[in-house]
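My questions all concern the structure below.
The complex appears here without one of its protein chains, the remainder shown in place.
== chain A ==
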Amino acid sequence: MTELTKKTIAEARAGLRGKEFSATELTNAYLDAIDRANPSLNAYVAVTHDKARAMASASDAKLARGEGGVLEGIPLGIKDLFATEGVHTQAASHILDKFEPRYESTVTANLWADGAVMLGKLNMDEFAMGSSNETSFYGPVVNPWRRANGDNKQLVPGGSSGGSAAAVAGWLCAGATATDTGGSIRQPAAFTGTVGIKPTYGRCSRWGTVAFASSLDQAGPIARDVRDAAILLKSMASVDPKDTTSVDLPVPDYEAAIGRPIKGLKVGIPREYRVDGMPDEIEKLWSQGIAWLREAGAEIVDISLPHTKYALPAYYIVAPAEASSNLARYDGVRYGLRVPGKDIVDMYEKTRAEGFGREVKRRVMIGTYVLSAGYYDAYYLKAQKVRTLIKRDFEEAYASGIDVILTPATPSAAFGIADEDMAADPVKMYLNDIFTVTVNMAGLPGIAVPAGLDASGLPLALQLIGRPFEEETLFQTAAVIEQAAGRFEPTKWW
């Protein structure tokens, strides 16, 4: 049955409809794969065997009657950030110990309504704060990819959606939900040779998703290829009255965009993304991407996004500020961990000291500081003004006729678990998001698509940035890159 887990969602969909195999067989194949692999990869923090089998059985009944939704019987992994009714939902944090919500997030409810099967909850950086999946209370996720030099060193899958990316790359789910606040879908997708899209802010409902930085958070899928990402996003996206930032626009059929020619499409190449110290391999990958798009008939245009370098510092004010406010609710009273204290304030302080990990505390502290009396204007207000300028850069590029922007997705390939440089300097870890964070600051859609391997055989990706709500252009263009680059799979060692 192992070959069943290698099928894309599109292939599995055809196989299920054609009665080549059942949803139960497909689900069992994934559950077996998870049970074997998870001790090595640590991608799942909870596996919902019984629920998965019950959902698959219900799908089989529907498929037998010739019914069923667009994802009927497709087994998915769900990032631990999404509320799933009666199932482990802890944002990979100690402070949410034993939390099992009594409600379902809109994104996952959409997937189940379309027939998808839940395999379990995926590991992640605690509260989605991290770029290596090392801040999880449940320990780091191991990247299914290893360097080709035989050193067998364990590599990070990226973060914060590291469990989602590793599970998709390691054939432990057909596709996964993920979220992206500064690059948390695109960077792990890039590190694992998978496809990840962060849609436009407002496209997927945030209702029932544990909040990190509310003005930046967006859900999206990580998938094996561009088509699967399109299929998943179509189901995840919706107009939701329960989220006041959900945008009232119909969800297009993203899959239909795949295969559309890109002749005449204007592709912007922003000069500010050529950063100091960028490895030659990334530079080469970018040039290769430009060549592929030009050969497919796109018009390549050099553009300038002058405030690019200020996106990351502005992000490290805005995101921690919003996080410090969102995470105030974890107080040992309403859910999760409580550590007793001599009075109520002591109880709050001890609970939060024990319940939050180091990175989360660091960001809550930064956020509290920049919002505190006397510093608000100098930090938060200034950062929000810079954000206006970052967005304006993109608006001017699009107003000049640019359809899509091509950049590298990350400044490097996956690095080692417990990398000493990163551990010594939090800012060094933050630089992982240098190419992705601008997109969140401007609320735009962005997709990471695998485009090649580095000298040590690790996957590298390109990023495409689109106009607001023009995800179709991203799928259309990403499919051209995928066609030219081919797909990349790790060698199974686990």
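Assume contacts are C-beta pairs under 8 Å (C-beta built on N, C-alpha and C of every residue); 3 or more make two chains touch, one makes a residue touch a chain; residues count from 1.
We adopt the following convention: contacts and distances are computed from a predicted model.
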* Structure fact -> From the options "Carrier domain-containing protein", "3-isopropylmalate dehydratase small subunit", "ABC transporter ATP-binding protein" or "Aspartyl/glutamyl-tRNA(Asn/Gln) amidotransferase subunit C", the chain left out of the display has the UniProt protein name "Aspartyl/glutamyl-tRNA(Asn/Gln) amidotransferase subunit C"
* Structure fact -> Full-complex touch with the removed chain, picking from A:A383, A:A409 or A:A448, is A:A383
* Asked: Where the complex has a chain not shown, which of A:P252, A:P279, A:G341 or A:G457 is the residue touching it?
  -> A:G341
* Among A:K121, A:K266, A:H307 or A:R467, single out the residue that touches the unshown chain. => A:H307
* **Contact residue for the chain not shown (choose from A:G208, A:P270 or A:G443)** => A:G443
* Structure fact -> Logged for chain A, residues touching the omitted partner chain are 98-103, 200-202, 215, 241, 244-245, 247-248, 307, 309-310, 313-314, 316-317, 324, 328, 331-338, 340-341, 343-350, 352-353, 356, 361-362, 364-369, 372, 375, 378-379, 381-389, 391, 425-427, 430, 441-443, 468
